[in-house]
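Contents: one structure, followed by commentary.
As you look at this complex, bear in mind that one protein chain is not there, while each of the others sits in place.
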Amino acid sequence: MNRLTWRKMVNAVMSSVTALCALIAVVPLLFVLGLLVVKGTSSLNWAFFTKLPVPVGETGGGIANAIVGSAELLLLAALFGVPLGVAGGIYLSEFGGWGVPFVVRYAADLLVTVPSIVIGIFAYAVVVLPVGHFSALAGGFALGVMLLPIVVTNTEQFLRTVPVWLREGSLALGAGHWKTTMSVVVPAAMQGILTGILLALARVAGETAPLIFTAFNNAYWNRGLNQPVSSLPYMIWIYGISAYDDWHRQAWAAALLLLGLVLVVNVLSRLVLARRMASRRIA
Amino acid sequence: MMNRRSLVSLLGLAVCAGLVGLGSLLSPGPSNVSIAEPVPLPSVLINAAGATFPYPIYSKWFSEYHKLHPDVEFNYQSVGSGAGIRQTIDKTVDFGASDGPMNDQQLAEAKQKLGYDILHFPTVLGADVPCYNIPGVTAELKFTPESLSNIYLGKITKWNDPALTGPNPGVKLPNTDIVVVHRSDGSGTTYIWTDYLSKINPAWASKVGRNTSVNWPVGLGGKGNEGVAGLVKETPGAIGYVELIYAIQTHIPYGVVENKAGKFIKADLASVTAAATGAAANMPDDFRVSITNAPGADAYPISSFTWLLIPSHIADATKRDDIKAFLKWMLTDAQQYNEGLDYARLPKAVVAKEMTQINRVQ
Partner (left out) sequence: MATSNTGVEVRLPSAPRGRGLRLGGTRGVDLIAKMLTLVAAVSVLLVTVWLVIELWEQSELSRHAFGFRFLLDRAWDPVFGHFGAMPFVYGTLVTSAVAMLIAIPLGVGAAIFLAELAPRGLSDTLTFLIELLAAVPSVVLGLVGIFVVVPWVRTSFGPFLKDIFGFLPLFQGPIYGVGFLTAGLVLAIMVLPFIVSISREVLLSVPNDLREGALALGSTHWESTWKVVVPTAGTGILGSIFLGLARALGETMAVSMVIGGTPQIAASLFAPGYSIASVIADQFAEATGDLFRQSLVELGLVLFGITVLLHAVARLLVNTTARKAKGAA
């Protein structure tokens, strides 16, 4: 075989091999989704959504408190992470100079990579120990600390994509810097910022580790911010590692619910962002 | 008008940032139940954490108690005796639970940190059973103390080892590897198991010792009684130790153990109660007693009390009264639920003594 044929063969083979890699990379997601649908759908019944957990060994309970608890924790995380994050992102993009923004960006980058269990230790030391007990607040704080750097980085990135001429036009017309930012730049980037926040919330919604020694868990409804609270990922964890078939069923259903919500948010966000990027290219 | 809008935006930012702090200040504490409400809302949430060993009976109790007293919620989290002790000392929960009594060092630490004592209240009697998953074997295996300790020391590694086939002549044990399963978390069930192994095997006592968390020579770690049962159920060749009810509820076969008197005894209500008779007569004032390897022809050798760890001083009056009321209920009416879940009742002498200890909770 001559050299050219050999090279063409290598081309064909390697193209196939890399295509195979890509296909293999897609399989896990589809597999997990399929598995959860098969194992979890049958348990997604009315009791599951509305009842509280029953004593161990008995059947018929649900995880209503965990679903509400997760929502509560996300709200707390958003309260802590979103305003600070968006404002911080605005600073980095609009007002920043050289020193502070560089350090802040580096810190945000760092904070994003901190393992979630370490954030849990931090929240334990900073909220649980001084207050004296576990609470939704501690859990929300832990999740908020995870949310904050993501929102900051994201907001800054999207603000930066707003073209300079938009800012300059506004300033040229006499609007002040802050007015420009709030009336022109932020609204222009708003879609991206909001989807970024939603994606960050979806990411944080699935976190279990930071909640283990902050939010603790609650067999009943959460009665206040300074009381323990149950959550979806936590229930998936303890039900999953147990030996009770009924708990396993509920774990699958809860996992399906959680993954479903997370995927819906992710898919919608990406579609919105893709459309935005496409229209941007046309402009 | 533009200016005001900007100011409003700034104000909004400042308010949002302060909301978190505001939230914690405004969070609802226990409210008093209003007189005319037909169904009073739960006004008190009492948090407890600890042993997984008695979790089935505790969750039943707390559920039944809540039906009788809808205004009180006991939130018990089964996180392991080690965590129960830790969190009682740290006071991150209102009370704890453990099947390994707090040792002197821990009690001293608690006294030093909190300023008051922690009281032990025995609640039920239970048993650690050796459960196993051997493909093809459904029979009830007989275990001698030596074989159990040597399995856990890693000296016996196959199911058809003579130490195991000897006491079980009618059973065909395969040449499978033994997969030892223990607890990965701090556990009172571990305390009971290692306490027993330390008593019957001096090598174990010096090499590993007794504690809620030990340096295991061999084996896999599962989290909680639930985790160990889960691992044993899923892993062929596995042996683990769990509280009796976990083996029963998950339909895992468990073996009988040779007791001090030389008889192979199965863990059940009668044999566990028999193990406690000696201790009942001579219960120490602080209720910290070990009944493993108890004398008596019909005593199950790996039995134990399990305790609630109640602070002797509770500042919140409502919580204190609720806890004391629960303790009284627990010692009397609640005991009727024990047998349904294969836990043995407390001996009468012990109950009487505990009633007096309730008065120490101020």
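A and B are the chain letters, set down in written order, and residue numbers restart from 1 in every chain.
By our rule, contacts are C-beta pairs under 8 Å (C-beta built on N, C-alpha and C of every residue); 3 or more make two chains touch, one makes a residue touch a chain.
Please read all numbers here as calculations on a predicted model, not as lab measurements.
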Considering the complete assembly, the absent chain touches shown chains A, B
Among the options B:V44, B:V79, B:A274 or B:V361, the absent chain makes contact with B:V79
By the document's definition of touch, the residue of B:F95, B:W159, B:W193 or B:W216 touching the omitted chain is B:W216
Given A:A78, A:L148, A:I197 or A:V229, the residue that touches the chain left out of view is A:L148
Contacts from subunit B to the absent chain lie at residues 1-3, 6-7, 10, 13-14, 17, 79-87, 89, 105-106, 109, 177, 179, 184-186, 208-216, 219-223, 231, 234-237
Residues on subunit A facing the left-out chain by the touch rule are 7-8, 10-11, 14-15, 17-26, 28-32, 35-36, 83-92, 94-96, 100-101, 103-104, 107-111, 113-122, 124-126, 145, 148-149, 152, 162-163, 165-166, 169-179, 181, 183-184, 187-188, 191, 202-203, 205-209, 212-213, 233, 236-237, 240-241, 248, 251-252, 255, 258-259, 262-263, 266-267, 270, 279-280, 283
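Criterion: only the chains that are shown with their structure count from here on.
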Taking each chain's mean CA coordinate, subunit A and subunit B are separated, in whole Å, by 35
The subunit B residues in contact with subunit A across the complex are 2, 5-6, 9, 13, 16-17, 19-20, 23-24, 26-29, 42, 45, 47, 49, 55-56, 59-60, 62-63, 73, 75-78, 90-93, 222-224, 226-227, 229-230, 232-233, 245-246, 249-250, 252, 341
The answer for subunit A against subunit B in the complex is residues 54-57, 76, 79-80, 82-84, 87, 128-129, 132-134, 137, 140-141, 144, 175-176, 178-179, 182-183, 216-220, 223-228, 238, 241-244
